[in-house]
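Let me begin by handing over the structure; questions about it come next.
All protein chains but one are shown in place.
What follows is chain A.
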Amino acid sequence: MSNAIEVTGVSKTYKNYKLSDVTFGVPKGYITGLIGPNGAGKSTIIKMIMGMVQPDKGSISVLGNVLSPHSGDYKEEIGYVSDENIFYDCITMGRMKQIIAPFYSRWDEDAYTKYMTLFELPERKKIKDCSKGMKMKFSIAMALSYHPSLLIMDEPTAGLDPVFRRELLDLLSEYIMDEEKSILFSTHLTTDLDRVADYITFLNKGNLVLSDTKDDVLERYLLVKGASSLLDADVRKELVGVRETAVGFEGLARERKKAMELFGDRVLYQQPTLEEIMYFTSKGGNQHA
């Protein structure tokens, strides 16, 4: 299977922040979710893929092109949706479209009209008068209107209501239907988009925690709840993170099978959600603090 994006050994050091040796791929024809708490490095990685930030070390290739400061052609193949407003504020959406469309050889005016109608966006409204959700919808409409082979979205659900978030899931599934197109999105809210995600790449504090199919990730971990008296050094070793209270503990077990052998029927087991995996993993490092 080929990858639409390959990130290999990428590092970047900022004053207060470090991205260390991150390697993962975005498989072609599938949806990959880049998840992690704030400050995990998600946006930095996406900016690197878009060529807006240069890595100190490592390499990135997008659709077979190894990125260098001089490469730009590949961008016609990428639909980029940012969580920040990347459009001119003082003009209307229609005018903005007239400025952007000529840059794309595959611009599809019919598709654009279809999405503007579907998303209920008035072309004559000035961008500065649009709500956050409308700007996001406009950004998505623009990105889909030139049929890119790769869709990259940074926190796309920010500002979107639950109704549209659900509709977006349909649009994304539709988009990858031909098995040729790929999607990478980042989010720290894992509850909605993760439903359709095929692969999950999890970053925490600038480090890669895991990158695998979502099913594998979910089936690897197990949430364990039990009496605090069960917690000893050996048990703690099996847990990624523990939350202890006066009435018991809950912890995330690294390996499902091992945990079940260790605890038997003395604890309560639960299938963790991605959000819980994220919570315990990012908490894990602080458990002795």
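Assume a contact is a pair of C-beta atoms (placed from the backbone, for glycine too) under 8 Å apart; a residue touches a chain by one contact, two chains touch by 3 or more; residues count from 1.
Note that in this section contacts and distances are computed from a predicted model.
Undergrad: Which one, "GntR family transcriptional regulator", "Sulfur carrier protein ThiS", "Pyruvate ferredoxin oxidoreductase" or "SirA-like protein", is the UniProt name for the chain you do not see?
TA: "GntR family transcriptional regulator"
Undergrad: Have a look at A:I45, A:I176, A:L203 or A:I277 and name the one touching the chain we're not showing.
TA: Looking across A:I45, A:I176, A:L203 or A:I277, the contact with the absent chain belongs to A:I176.
Undergrad: Pick from A:H147, A:R195, A:R220 or A:K283: which residue touches the chain that isn't shown?
TA: A:R195
Undergrad: From the list A:K57, A:R106, A:K128 or A:R166, pick the residue that touches the absent chain.
TA: A:R166
Undergrad: Residues of chain A in contact with the chain that isn't shown?
TA: Here the touching residues of chain A are 29-31, 166, 169-170, 173-174, 176-177, 179, 195-199, 213-215, 218-219, 270-271.
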